[in-house]
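This view holds just a subset of the chains, kept in their places.
Labels for the chains are A and B, by order of writing; each one numbers its residues from 1.
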Amino acid sequence: MTDSPLDFAVIDSERAARTGYPEAVFCAGKTIGQAEAIITGMAEGGIPVLATRVQPPLADRIRARFPAARYDPLARTLTLGRCGDSPRGLVTVAAAGTSDLPAAREALNTAEFLGSRAELICDVGVAGIHRLFSRLEDIRKARVVIAAAGMEGALASVVAGLVRSPVIALPTSVGYGASFGGLAALLGMLNACAPGVSVVNIDNGYGAGYQAHLINLMGGDE
Amino acid sequence: MTDSPLDFAVIDSERAARTGYPEAVFCAGKTIGQAEAIITGMAEGGIPVLATRVQPPLADRIRARFPAARYDPLARTLTLGRCGDSPRGLVTVAAAGTSDLPAAREALNTAEFLGSRAELICDVGVAGIHRLFSRLEDIRKARVVIAAAGMEGALASVVAGLVRSPVIALPTSVGYGASFGGLAALLGMLNACAPGVSVVNIDNGYGAGYQAHLINLMGGDE
C-alpha cells in the first residue's frame, strides 16, 4: 500500500512499518472537512485511528459514519480500532488534580490505543502528599509513570524520587497568572531535582502516552 | 538624630522609628569606597549594620576598622551588632541542597541580626523525600519556615502541605540551563499548589529573612 495523496495531506501509510505505529491526527488547526477526510481515509484503509484535539462536531460526524469510534469529550480524543493488545506491563498516569484530567486522559487513551495496559490515578498532587503516599504501592507497580501536573509541576520530582521506573513528565496549562499557560510547570519539570524524569510539551498527553508505551514495550510481555 | 547626607547616599537614620529596623546595605553595584563609607557612617552613628553581597576585600577593610564585625563568606553577609535579642519563636530555614546555602545562610543571618532565633536545616530537597520527613518534627517547631531551593523549587509546595506555619519561599539560581538563573524555581514557587506560600526574589535571602522575622514578631515573646 502506498501513500494516498489528498490535495492537502499525505497519509503516511508506511509509518507503521518504519516506526511501529500509524501517525495520529492532530485536529487543531485543521478544518473539520480536512480532519474528516484524513480520518476517513485512514479508517477505510484499515489503519487504526487516533485523533486528538477533536471538537464535538467533528466527533459527531465521524461517529455517524463509523459507529465503532469512541470519543472521550474530556480528553478530546477519538479512536477507531487499536494497534495491539498484548499482555505487557502497566503504564500509570498520575494526575495532580481534577483540572489536569484533559491532558492526563489524552495520555491514558493514547497508551491504550497503542496497546499498553494503562491506569489513571487522580488527585495525588503534592499539596496533600499523604494522598500520593496512599497510592504509592499502586504507582510502583507501573513500568512507566506519567506524572501530569500544572501549577509548579512538583509531582514529577517527588514521584521520581520514590519509584524505580522512568517518569514521563506531562506539564499542563492549569494555574493562576504566572503559570503562563503551563510554562511554570514545564520549567519545573525540566529542572526536576530527581533524575529519571524526561518531559513532553505542555498539555501534550499524546506525546506522553506514546513515549510511555514505547518504554513499556521495551520490557516485552510479562 | 537627622539623616546624614554623604554626597552619594543618605543614611535613613529614622527608618528604625518608622518601620522598626535600620536599612541594610546592599553592596552589589556600589564601589568599595561607597560601601565602606555608608557602613562606617552607620556604625559610628550607633546603628546596627547588616551588609549583604559583601566581597572579601570590603569585609577585610571593615573588619580592620571594626574588629567586632562578623563576615560569613558563604552568605556574603557582614554584621556589626544586632537589633535585638528577645526570646521569640523560631525561624527555620530549610534548604534543598548544598548549592542553595549562600541564599539560605543570608536568610538565616538576616533573621538572627534582626533578633529572631533561627535554625538552618540542610539537604532536605524533595528528590529524597525521606530526608525531609526525617526532619519534619524539627521543621514543625518553627513559627515561620523559609524554604530555599533552586531547580524546580518544589520544596516550598511540599513543606507548605505539611506544616501549619506560613512558608516564605526563597528561589535560588541553582540549576541546569533551563533554570534560567532561578526563573524556574521562582515560577514554581509562585505557582505552589499548596496555599500558605509567599515568595521573595531570586537569591534574596535578605528579603526572606526579614519577612520571616516580621512574621515571627507577630507572635510576641513565648
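Keep this in mind: contacts are C-beta pairs under 8 Å (C-beta built on N, C-alpha and C of every residue); 3 or more make two chains touch, one makes a residue touch a chain.
Note that the structure is a prediction, hence the values are computed from the model and not measured.
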Full count of same-sequence chains in the assembly - 2 placed in this view: 8
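Keep in mind that, in the parts below, only the chains that are shown with their structure count from here on.
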Cα-superposition angle relating the copies chain B and chain A, to nearest 5°: 180
Rounded Å distance between chain A and chain B, as computed from the means of their C-alpha atoms: 43
Chain B-facing residues of chain A, complex: 96-97, 125-129, 149-154, 156-158, 160-162, 175-176, 178-180, 183-185, 187-195
